[in-house]
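As you look at this complex, bear in mind that one protein chain is not there, while each of the others sits in place.
Note that the chains are named A and B in the order they appear, and that numbering of residues resets to 1 at the start of each chain.
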Amino acid sequence: MDAFLHQVLAGLATGGIYASVALALVMIYQATHLVNFAQGELAMFCTYISWSLINAGMPYWAAFFITVAFAFVLGVVIERVIIRPVENAPVLSVVVVFIGLLVILNSVAGWIYTYTIKTFPSPFPEQPLFGNRYLSSHEIGAIGVTLVVLLLLYAFFRFTPLGLAMRAAAQNPESSRLVGIRVGWMLALGWGLAAAIGSIAGMMVAPVVFLDPNMMSGILLYAFAAALVGGIDNPAGAVFGGFLVGVLENVLGAFVIGNDLKLSVALALIIGVLVVRPSGFFGRVHVTRV
Amino acid sequence: MALLEAAGLHAAYGQTRVLHGIDFSMEEGTITTLLGANGAGKTTTLRALCGMVRTQGEMRFGGQRIDGRATEDIVRLGIAHVPDGRGTFALLSTEENLRLGAYTRKDREAVESDLERVYGYFPRLRERRSQQAGTLSGGEQQMLAVSRALMLRPKLMLLDEPSFGLAPLIVKELFGILRTVNEKERVSMLVVEQNAAMALDLADHAYLIETGRIVLSGTADDIKHDDAVRRSYLGY
Partner (left out) sequence: MSRREQIVLLMVLAAACALPFFVSNYRIFQFTLVLVYSIVLLGLNMLTGYNGQISLGHGAFYAIGAYVAAILMDKYGVPYWATIPVAGVVCLVAGFLFGLPALRLEGLYLALATFALGVSLPQLLKYKGIEHWTGGVQGIVIAKPDPPFGLPLSQDQWLYFFVLAVAIVMFVLGWNLLRGRVGRAMVAIRDNHIAAEAMGINNAMVKSLTFGVSAMYTGVAGALGAVAIQFVAPDSFNIFLSITFLVGIVIGGLASISGALYGALFIQFVPNISDEISKAAPWAIFGVFLIGFMYLMPMGVAGTIRLGLARLARRAQNSRPRV
């Protein structure tokens, strides 16, 4: 029972990471109806930037916030420069552009930083908080950071005019133009925010899995699955999905299958859910009118 | 100087030409209606004015050229477009829809008082202010669309078939409010309509468009009382 509880709680910690990346995926999906497969590599790349800053002597939190800002700008630039030229192309062609971006980011990171694993510091203390036996300080801290980010995002979208404009632009670009919203820049903003969230996720996960160019590929897959399970057009669902997938992965890996096949089994379970509920748990069921 | 002018306006969707060089103009403070059958080019004219369609020819608003400019910029000049189909942000609340109408404005206090005034014109919207806009009835969504346009404090409103799908009593109510807004707030209006009778009652001037060309123009009164014109062009 003790071990089970530990796995569940550890699952919540990794689940927070999946939730963050899933949220980033949902944000871009809501604005563009596309899943940004390069999200993980973007996060990994920004985490390396942070590593460089810390290695150069910068204190952790300074590097953290500078990296988040850098990630935001990078996201905006990528949308305006790389994605904008193909925004009217067929869906699969845009997917290939995403794949190209993914491959470029991965390869450049490997070229600049090599493929040897690096350690990444955690801002949280070594000793477990409150002397508990279940979660390390970092795991608690990661969950905390995730929740803070989610709350800030929620407040931004719900209560600020810019957040309202972004929601409008994602739902109905034509009407948005009619009220004067510059839809193109709203898209770029969405990418910037998604990149920033991804970079935070990367910096939270790197201390645990160590930093290397392929760090995020497994996470991206779980985040994608989480976003779908929660309902691809529902940010809250993405968060729920993230935590669910995290717990599932940990419990399966520890008690049922063992680490080799846990990926396959987790995915099989997720697909099982989707076959039963094709729009995910909280997704909008699309009723098509004939 | 006319508020709105178009000279030699052509418009096309891809390879298909829809407008073949139309001319019209509007004075400030007036209501003009653009009549015509389905497919005549009425909606295209409004979309051309907002930069949503590829055009050739000149369009001027308050003396400034607006052809070739982006929709978002034209909106900032004070033109509010109530599109056909209403263009409601279905997933957002009624009040969020209204606030979006004022997105480009910087005068916060005036926006709040405009919100109150709009609720005054359409009390039913106030009742439904937190409701998801997509769940409003057709008539309420039309009121919402008009209100959203009013929230811009526009100089010119473009309305695309505001009577579409609405019961006659509601249309009367709506047009009455449009008249009031035009008189009290000096908002000029260009109203595209298929329902010629009601539109001619509302408007000061009228144009008739047929397959992309203007075939008739004059004051609404003249056209209303000209039996020959009514019968041959407007079918009543």
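To be clear about the criterion, contacts are C-beta pairs under 8 Å (C-beta built on N, C-alpha and C of every residue); 3 or more make two chains touch, one makes a residue touch a chain.
Owing to the predicted nature of the structure, the values given are computational and were not obtained by experimental measurement.
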| item | value |
| --- | --- |
| Contact list for the unshown chain, restricted to visible chains | A |
| Residue in contact with the excluded chain [from A:S20, A:T67, A:N106 or A:N250] | A:N106 |
| Those residues of chain A which, in the complete complex, touch the missing chain | 35, 82, 85-86, 89-90, 92-97, 99-104, 106-108, 110-111, 221, 224-225, 228, 232, 260-261, 263-264, 267-268, 270-271, 274-275, 278, 288, 290 |
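As a working rule, only the chains that are shown with their structure count from here on.
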| item | value |
| --- | --- |
| Distance from chain B to chain A - Cα centre to Cα centre, in angstrom | 43 |
| Chain A partner contacts - residues on chain B that touch it in the complex | 50, 52, 70-72, 75-76, 80-81, 83, 87-92, 96, 99-101, 103-104, 148, 152 |
| Chain B-facing residues of chain A, complex | 161, 164-165, 167-168, 171-172, 174-183 |
